[in-house]
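Questions regarding the structure given below will be posed in turn.
Of the protein chains in this complex, all but one are displayed in their positions.
So, chain A:
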Amino acid sequence: MHALTLPEAHHYDEMLLASGGIRPHYRDFAHWLHSQSPQTLARKRAEADLMFHRVGITFAVYGDDSGAERLIPFDTVPRIIPASDWQTLEAGMRQRVTALNAFLHDIYHEQHIVKAGIIPAEQVFSNSQYQPAMQGLDLPHRIYAHITGVDVIRHNDGNFYVLEDNLRVPSGVSYMLENRKMMMRLFPELFASHAVAPVQHYPTLLLNTLRHASLAENPTVVVLTPGHHNSAYFEHAFLAQQMGVELVEGQDLFVKHNRVYMRTTAGHKQVDVIYRRIDDAFLDPLAFRADSMLGVPGLLSVYRSGGVILANAIGTGVADDKSIYPYVPDMIRFYLSEEPLLQNVPTWMCRRPAELDHVLNNLAELVVKEVHGAGGYGMLIGPAASAAEIDDFRQRIIADPANYIAQPTLCLSSCPTFVEAGIAPRHIDLRPFVLSGREISMVAGGLTRVALKEGSLVVNSSQGGGTKDTWILED
């Protein structure tokens, strides 16, 4: 019998009520958990570690220059989401990604949303993620983000909130697939007693999405990786292998007569769709950063003349930028004439006088961020800041209000997780993957990341985060 540490009263736990009761969708699992001996569970966890080690180096993280390799810890308590919650999430994410693709098409064409006064022109056009090369370019089916990872959290009010959209090269889907494989191997009996929605067909859906992105009859798809030094190289190789397509590096491709070719042992073969896991800035040294040879010289010219499809498109970053995020609910209303099904984290834009007042009056409770800041730089976490720090920040905001946004301090939900002393609540988030092809398709699931340090809200793998299998229960 494992002792379950209860969550704190004001927290939302996915399994446990503060009273000690179990939420209905976790009852069967909790019952099973109580029937397992600690020794059996410890043995299974060791087995999982061993098997992940054997898959190998694959789950390595290259966090620093030392090239140290680590396994991303895997926790064997699944994150279970009831069907009704998933329906809300799925509908909300479909809506959101539809609006984001419409936004990208619009700003790279007529800019109706700018002309309507909803988003200020300079926030789009002088944004470094806006790519002039995309202006006026017509993409098949008007799809820019073929693959989107939407990061959502459940707050202590029980509601889901979108933390950010990832429209550039979202990663992590290989963990979703491998975690499921591992759980089915370790605990097959749980899958007999739970109707867990499958995720293993994700590579098939991804390949369909990529093929649909091209107008070619029988398109050749490749995965373009920056190479084995990249921390997500395992995922690139894994997805290429799962889809049965070539994994290539920039030097394997070349451009001629407005087409892209891959060098193969059997000669040259034309490539129609490139699932690129390389950032915009590295795609073409003749058009973007000249100091990198990760990409393909001439690729942009072929792309612009329609000779090849890139997934995702170039310039999608303008839609997931911190300064554009607050406008996503407005995008949904503007392009779809619908109310958002999923909430944004409320964001006050200090550029607006009324919102500035609110921010200045509530600095002690808010998180304040620089619009273009990153990595925690130029950020105030009100509840953790001293009076002097708050006062200093107040002056900075007043001096340049347009440079700041503010959000409430969120409390991520927790999920029971194996720790040294048994099982205790740890904070989690969720990244489902949305595929935009002939239609929007999703597997019911995603990557659940867990902050393994007690009380920590940082789920990033580089900062001691782990992962869990995510179960969507079917009705």
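Assume contacts are C-beta pairs under 8 Å (C-beta built on N, C-alpha and C of every residue); 3 or more make two chains touch, one makes a residue touch a chain; residues count from 1.
We adopt the following convention: contacts and distances are computed from a predicted model.
Undergrad: Considering the UniProt annotation of the chain absent from this complex, which name among "Transglutaminase-like putative cysteine protease", "CO/xanthine dehydrogenase Mo-binding subunit", "Glycine--tRNA ligase alpha subunit" or "GerAB/ArcD/ProY family transporter" applies?
TA: Matching "Transglutaminase-like putative cysteine protease", "CO/xanthine dehydrogenase Mo-binding subunit", "Glycine--tRNA ligase alpha subunit" or "GerAB/ArcD/ProY family transporter" to the record, the invisible chain is "Transglutaminase-like putative cysteine protease".
Undergrad: Touching the left-out chain: which of A:T40, A:T264, A:S305 or A:T409?
TA: The missing chain is touched by A:S305.
Undergrad: Which of these, A:H201, A:K256 or A:K453, touches the one chain of the complex that we don't see?
TA: A:K256
Undergrad: Using the document's definition of touch, tell me which of A:Y12, A:F103 or A:Y130 contacts the absent chain.
TA: Of the listed residues, the one touching the omitted chain is A:Y130.
Undergrad: Write down which of A:Q87, A:Q111, A:N156 or A:S456 is the residue touching the left-out chain.
TA: A:Q111
Undergrad: For review purposes, identify every residue of chain A that touches the missing chain, sorted by number.
TA: Residues 111, 121-122, 124-126, 128, 130-136, 254-258, 285-287, 290, 293, 297-298, 300-302, 304-305 of chain A touch the chain absent from view.
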